[in-house]
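With one protein chain removed, the remaining protein chains of the complex are shown where they sit.
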Amino acid sequence: MGELRLMKGNEAVAEAAIRAGCDGYFGYPITPQSEIMEYLMAMKPYETTGMVVLQAESETASVNMLYGGAGTGKMVMTSSSSPGISLMQEGISYMAGAELPALLVNVTRGGPGLGTIQPSQADYFQAVKGGGHGDYKMIVLAPASVQEMADFAKLGFELAFKYRTPVMILSDGAIGQMMEKVELFDPIARRTDAELIAQCPWAATGKPKNRDHIIITSLDLDPAGQERVNLKLQAKYRQIEKDEVRYEMISCEDAEYVFVAFGLSARICQKSIDIARAKGIKVGLFRPITLYPFPVKQIAELAKKVKGMLVVEMNAGQMIEDVRLAAGCSLKIEHYGRFGGIIPAPDEVVRAMENQIIGG
Amino acid sequence: MEEQFAKLDIRKNENIVYKRTDLLVDRPLSYCPGCGHGTVHRMLMETLEEMGLQDKTIGVSPVGCSVLAYDFMNIDMLGAAHGRAPALATAIKRMWPDRFVFTYQGDGDLAAIGTAETIHACNRGEHFTMIFINNGIYGMTGGQMAPTTLPNMRTSTSPYGRDTNIMGFPLKMTELVAQLPGTYYVTRQAVHTPSAVRKTKKAIRKAFENQKNKTGISFIEVVSNCNSGWKMTPVQSNKWMEENMFPFYPLGDIKIDGVLVTPKAETVKV
Partner (left out) sequence: MAKIKGDIVINVERCKGCEVCIASCPFSTIAMTKEVNGKGYHYAVKVNDDCTGCMNCAIVCPDGVITVYRAKVMAE
């Protein structure tokens, strides 16, 4: 068993990054995720593992530092919250285009604009549909616990390097701030430069005599060339959609109705299941863990078995579009959401199921 | 006609005193005739060749005319988003401290959209080299006004001349970064004459030598021409540059070994 600790979600993702062998963190303070950089600075990994931790002048600079580090094959991460992630869209698009691995943690807060510092899930579209320009996707992992904040840091880096693509952990202010028991995995040594060069032949590390010079760019001015770049990306995304879908089903075996929810909303729905079942309503929960790739087939299968789905999100209805696309029109699918930093209570979610789906 | 004056007796490999460095990729440069970019590219690559740094150098190219610099420089390079080269270079140098890292940027890239990244990389005292080509205009997009465009200078977005009451003043980035404690060597050079080119190459050499000692930023501005954007012949544009750009952007060292060597920068006369 790994080391047990009581930690905030923000601290857990930071500790896990050090343990995963992260080479560099570049960030800018923003509530509610500042503990990530605070934890890293306090832990001084630059004295132990050699991991670089740098406070940048902006989110724009952070994400472009990420791009620089990723282009040289290093295992790099940043973190921010919604308004900061908006500023990072430039770098995300560039990294997707240049096929670079990087981990971004979005501890979301309510928007639009400066919004609020309280938790929200209103950045689903931005994360899943591609908030930046161009045809790209990034893998989006949605943790529902502090434990998953730690686990997904490691998984995120693995997926980022496996597919050479940016990966986002789409968390929220509640998961980031709350404290829970975490079982930490054993530290993995950072790669040496020689190991990196062997493992990442695509990285710009300095041109030896025996290979061509490496160019990291998303630019191809020739339309045919740029189409080839796009086709390559799309092929990669199809592979990701085939192999990397992750989800969790709770109490779905006998369920007549299901909640579909990710992250914090899924945690709330777990409690709602208990309340509903005590009332004699057979309810289950489908939790997409990867928001991209979205568990389309699994939801389609589930839709054949249940009478209705309530998509619970701390937003005005975003993931519901993907749920409806996956499930089709054969059953009733409605959205229940609170926004602006309000966290829905388990009993109000049950009432919503009763009113909108069962009785509706 | 040329063959008439060829001295075949001395055209032998052992008599070559100057040829294009192999660190430039053997392909035509994409720059306009007479543009200073090509000369700076060559001086940079000659310096790396002479210092034996091809395998230890990682460069960052900008968005602007030199967006394709990585196609011409036979070293590993990253193409940055517009203005962000110093952010990329910061991360690269910090994670590869034994590599030699440089950014190559134009005035729109470095002094407008990338002002924050430039100032903060300089202020943090990152240990890389910044090469800043200042031609007072946005060349690639077709000659629009740049932060460095001179007062009254005509561009496609200041067609009646830069009116400083409306459009603000040209920005002397080089004097500005020289004030920051993180810069170690700050100089302004040119490449329009053989002697100017030789001085620029010396400056580049000094900048890369500084990286060995981790002294902080070495910042080299090269005042250059943009004959297409200025709508002149290359030779006319070099003359115009001497007469108009150099009085406002005077050549020479501004900071050597961390010490300011010139009096306070001139203020703009309107």
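By letter and in written order, the chains are A and B; residue numbering begins at 1 in each of them.
Methods note: a contact is a pair of C-beta atoms (placed from the backbone, for glycine too) under 8 Å apart; a residue touches a chain by one contact, two chains touch by 3 or more.
Note that this is a predicted model, so its numbers are computed, not measured.
Here is the thing to keep in mind: the chain we left out touches B in the whole complex.
Interface residues of chain B with the unshown chain, by the touch rule above, are 1-2, 5-7, 9-12, 15-21, 24, 28-29, 31-39, 42, 191-194, 197-198, 227, 233-235, 238.
Here is the rule we go by: only the chains that are shown with their structure count from here on.
Annotation: 40 Å between the Cα-based centres of chain A and chain B. By the touch criterion given at the top, residues 25, 54-58, 60, 67-68, 70-71, 73-81, 84, 87-92, 94-96, 99, 116-117, 119-120 of chain B touch chain A in their complex. Put simply, chain A touches chain B in their complex at residues 23-24, 26, 52, 54, 56-58, 60-62, 64-69, 71-72, 74, 76, 90-91, 94, 98, 193, 204-209, 213-219.
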